[in-house]
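What you see is the complex with one protein chain gone and the rest in place.
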């Protein structure tokens, strides 16, 4: 499912991807945590996608089938939800729907780390998105996770991300002040966004949801992940210019996602 | 429970209903989906009602008893929640509390369609509110549901809505760009609202919650449904004038719900 990434990604490639999301409005099936369900759904709608949240084991396989992508997020995991995630992930692999895995809090407790690793191994995702602590934990490296926040820089997780990318044939996004998009053989760094993004719960989870929307319309998961992260960080940067604090930032973030233009991508700082 | 609807509904009737909600502040018991719980509660509070969310089978019957209405929403259904909805619905019928049923995603998976039909048949609601796809699915008609969004016009579901209204002695609301309020023998169309309402998750679910608030204070469910939908679509229209996108729209929608005046009903376009 994971094609070789293009060797160069242009601003046009990224902007084209956002236009595809808006034109095709892909259905994104989320099995995600309670805290961010509303915000993730609103982020997907703002970006032009169509969200559905469904976790009952009786319906997840059928829901995946009508969806363009599956987003799994273990933020408020529990056993029955984990089982639904496994069933949904297997159905997604069978039907060739791209999976995005967000290992929220991996490293904070063994239950989280094991659940995330189990999903990763059993049904490798097209895109794995986490913060540096979570990615380090999945690579069995000692990071410092505190709850669901990372205390280490994204750069510290780049090599672990590459190992995971190689082992699981996946694209790994390490998000933080600088976002790293990492495949087996290359790294793209995005230097946009704003510190207010870390003051609103669920911006990371929303980035994972966006990765799902973009992966539903773009077969190259490296490009899809880059376009999703670029879109989120540009919207964050523009929103911060209008915000008076984290409350108004979250509101403006949704507005900016909905109104982001091709010309907005000129602000991207990537290498 | 479903009285014959009045043959004519005036703007004053609708505005009177909103004032009753504000004056009586009815307790509305919601068993609803995770995505919209917060927004539904805030919509009810903004309109002047008092929300309570409770789903434990141990307490739903008692909660219904102290509430003025029960709102059931299958957006993130699972077996144990469905069982609580059944218990609560039976208690509501026994105590003559009006029920509002929102069959979110009926038609998307058999589990959803069956769950909604089962609730509809076992404890017919005073008001059934869905989008056109959902209503068609409950009438066993082929609509096109994609996840939780409708891809068909409300008008296409009017006849199915009437059949459901006759079979289950209920009032059916088919919401969309034009809202249809349908009983066994009449239809009211509301042509207000704004396209931004479809860009915020849970506006439909919030309309169902409002139907509950209005049904708690108004014994005629046709009038209650009309007043709830009129209130929501007016607030949506006013909010859109102040919004820069879906984020600020959701905020303004709550503000407008709280400040909507009698004179605001003059904007209503109904037939």
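In order of appearance the chains are A and B, and numbering begins at 1 in each one.
Note that contacts are C-beta pairs under 8 Å (C-beta built on N, C-alpha and C of every residue); 3 or more make two chains touch, one makes a residue touch a chain.
Since the structure is predicted, the reported quantities are computational estimates derived from the model, not experimental observations.
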Hey, which of A:11, A:35, A:57 or A:268 is the one touching the hidden chain? A:35
Where the complex has a chain not shown, which of B:23, B:52 or B:266 is the residue touching it? B:52
Footprint left on chain A by the chain that the document does not show: 33-36, 38-39, 75-79, 105, 108-112, 146-149, 198-202, 243-248, 250-251
Pick out the residues on chain B that sit against the missing chain. 27, 29, 34, 37-38, 41-42, 45-46, 50-56, 58-59, 62-63, 66-67, 80, 250-259
